[in-house]
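One chain of protein is taken out of this complex; the other chains stay put.
And then chain A:
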Amino acid sequence: MTKQQANWSPYDNNGGTVVAIAGADYCVIASDTRMSTGYSILTRDYSKIIQLADKSVMASSGFQADVRALQKVLEARHLIYQHQHNKQMSCPAMAQLLSNTLYFKRFFPYYAFNVLGGLDSEGKGCVFTYDAVGSYERVGYSSQGSGSTLITPFLDNQLKSPSPLLLPAKDAVTPLSESEAIELVKTCFVSATERDIYTGDKLEIVILNASGIRRDYMELRKD
C-alpha cells in the first residue's frame, strides 16, 4: 500500500522573467508580459511591474496570484506609512518592508521572485533582489524568473564593474548611461526569448530617474 501523495498544489508558476539595472542617476526595471501555465499561454499582455511609491518599482515573476496579493499588501502598507509620516516611503525602506512581508509568510510563502528598483535618498539608482522568503541584498543589477539563468551570466559579463564576480564589486552601480542600459536590457530579453519558452510576447521597460517615471514597450517573439 503506497502512501497517498498530494495531487493538488496551492501554487502554480506563471513563468516570465524580470530584470533591473541601477545606474548613477536612474534605474531600469523590465519584464516580459507573457503569463503561462504549464505549456499553455494564458495571456500575452500581463504586466508584472508595479510602482509602489514615488521612487520604488517592483517587478515579480512566479505565481501571479501571490504576486498580486503581495502587491496589494505593500500598497496598503504604503498608504498607512504616508498617513503616519506625511511622506512617501524611500526605496531602502520599501526594500526592508518587502523583506519583512515575505518572511511573515515563511511557512506558506508567497511564490514570488522579486526585484525592487528605484532611487535612493541621494538620487542614485538602487536595485534589491529577493528570494521567496525575503532574503535580500542591494545590488547593481539583478534578474529573476524563468529566463534569469540565461540573463544573469550575460549581465555579469557586460556590466563588469558592479558584478560581484569581481569580489567585492568594484562599483555599486553600472557606469552605463540610461540609453545604454535600456539597449542592454532589450538585448537580454531578445536572447532569453530565443531559448526560454516562458519568456516572450512583449517587453515592458520602466525607467525611473530624477524627472520621474516613464514606460517603454518592445515586441518580442511570440513563439
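Heads up, the rule we're going with is that contacts are C-beta pairs under 8 Å (C-beta built on N, C-alpha and C of every residue); 3 or more make two chains touch, one makes a residue touch a chain; residues count from 1.
The rule we apply is simple: contacts and distances are computed from a predicted model.
This complex has a chain not shown, and the name its UniProt record holds, of "Proteasome subunit alpha type", "Cullin family profile domain-containing protein", "Coatomer subunit gamma" or "Rho guanine nucleotide exchange factor 37 isoform X2", is "Proteasome subunit alpha type". Residues of chain A that touch the chain left out of the display are 72-73, 75-76, 79-80, 83.
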